[in-house]
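Omission of a single protein chain aside, the complex is shown with its protein chains in their original locations.
Up next, subunit A:
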Amino acid sequence: MRRAAEPGAGTAERAKLPSGAPGGEPVLAVEDLTVVVGGAEGPRPVVSGLSFALGRGETLCIAGESGSGKSMTALAIMGLLPRPAARLAGGAIRLGGRDLTKLGEGAMRRIRGDRIAMIFQEPMTSLNPVLTIGRQLVEAIETHTGVGRGEARMGAVEALRAVRIPEAESRMGHYPHELSGGMRQRVMIAMALALRPDVLIADEPTTALDVTVQGEVLELLRDLQRAFGTSIILITHDMGVVAEMADRVIVMREARMVEEGPAGELFARPKAPYTKALLAAVPRIGTGAARPHPRPAGERKPAPVALVKDLTVRFDLRGGFLNRVNRRVHAVEGISFEIAPNETLSLVGESGCGKSTTAKAIAGLVPYAGDVVIAGRNLAGLDRRQAKAVRRDVQMIFQDPFASLDPRMRVGDLVAEPMAIHGVAARAERRDRVAALFGRVGLSPDQMERYPHEFSGGQRQRICIARALALRPKLIVADESVSALDVSVQARVLALLRELQAEFGIAYLFISHDMAVVENISDRVAVMYLGQIVETGTRDQIFSNPQHPYTRRLIEAVPVPDPARRRRAFPRMDRDMPSPVRPLGDEPARLALRDIGDAHLVAA
């Protein structure tokens, strides 16, 4: 069942599949499934009256935002609901004529891993750190087949080869921490598919992975499905992944299904208002160009808010008999850029490329070499008091709004704290300013007395933005600040950031791995790889005319939220990213950037 890239052919092929539609015998049927969690106010449904059927060899995507009940559905099918918090309140889950909800734990255990397998979001934590991957694969096979150790081992090696892990034989003896995230997720897939289950449930399988690795893993799932005829339930919040993978889509919201349909149909003609809103909120590459460029060409350049020159951050690693420094992590290697007032510069790149370290260096959170000049003042050579004054001009917004607010402080105090630290304004005046800030970021001032846990993720990120604004900074460093948010919330927070920029003329250093978001918000973009900038230019230069192979690969790897533009093959990385850890004295070569016109710089 090879899928074609052309929409017409794709639809024709899919029509032949025994889908969940009447006619074909479904592999798995979920009928009127209801899952409740017992709260203080009595049981509350997290999945409510959900019914669907999964055809053989079909890929069914369950899409929805956090809290929509999609993961709970998966855990209910596996019989792995977190007890005693959550329990099945009704409905049936039929697999080959048996109702799984009626099975005892022993019978269910024989189905888990054998007939229905599952892979999870976090490959970094989903494998047991103290057991070799060989052992973890072999035990899955032994448990269900009763073959001997030797035969199980052969099966395990074969499964690792199937997921294209090089040198499968020797990898068997490795521990999970010796593998990259993408490799670990492949091991998880190998483990899940080793016994050729009827159904594979993949819960956000690529969300934690870099975008180039995401493409490889999705392609692998597609190829293996083709080879084994496995039915897949793919749970994701990413409409790009849905478009790339799904035969059929179920959209869930607040425990209920709001729409179901073939992927092409649902994307082209969404019926439910929620689906329409969800699809509209998805950031797409190519639409950002519609945003008017704030600085017409030819305008005289104002003095930069931030000027970074030859910024280098290295971390020492110790070892040997005397525990002396013998290696260094070359996190950032001599990067230079500047940001004008009212301008957004995005730093993009994959995990480990040094983008967050750059942000921390500018905010003064890690020691660095080179020059960071904020509003004309070089941070190097300032004493503590002077540096503190300069730092007022640079504020940060972090990725995780749940972890970056002290749970024991009222949110009003959290927002007022920077003013207190820098001795700005009297107490009463601070209160008024906090109230004004709350109003400005779309919260109400009477929420100031509450604690962070009473807010949703999007609201908390608004609180973080208010806190960053409190000192009226010239530069805000936003480190993956919208990555943890649902798309609809993400879109609103991005809009807020743009409004604030227009209003206060703040410059943003926007750090992100998400190319679609970057295209949406940036004026200029710098692409980082292994601690160095490989390409930089205006948004249009980078997205319309990417020159460096790495930039191209990053852009191509982003799944397009349109099933009609499904890719046949994903760009593949030949190998994992090289390590930034080097022995002393072995410094990486500095890339020379060449101007190919209009300040579009590309590494040779």
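Heads up, the rule we're going with is that a contact is a pair of C-beta atoms (placed from the backbone, for glycine too) under 8 Å apart; a residue touches a chain by one contact, two chains touch by 3 or more; residues count from 1.
Basically, contacts and distances are computed from a predicted model.
Per UniProt, the protein behind the absent chain is "ABC transporter permease"; the candidates were "diguanylate cyclase", "Ribulose bisphosphate carboxylase small subunit", "ABC transporter permease" or "Sarcosine oxidase subunit beta". Screening A:126, A:336 or A:488 against the full complex identifies A:126 as the residue touching the chain left out.
One of A:80, A:227, A:325 or A:369 touches the chain omitted from the figure, and that residue is A:80. In the complete complex, the hidden chain is touched by one of A:44, A:102 or A:177, namely A:177.
In the full complex, subunit A touches the hidden chain at residues 78, 80, 109-114, 117-118, 120, 122, 125-131, 139-140, 143-144, 175, 177, 188, 191, 318-323.
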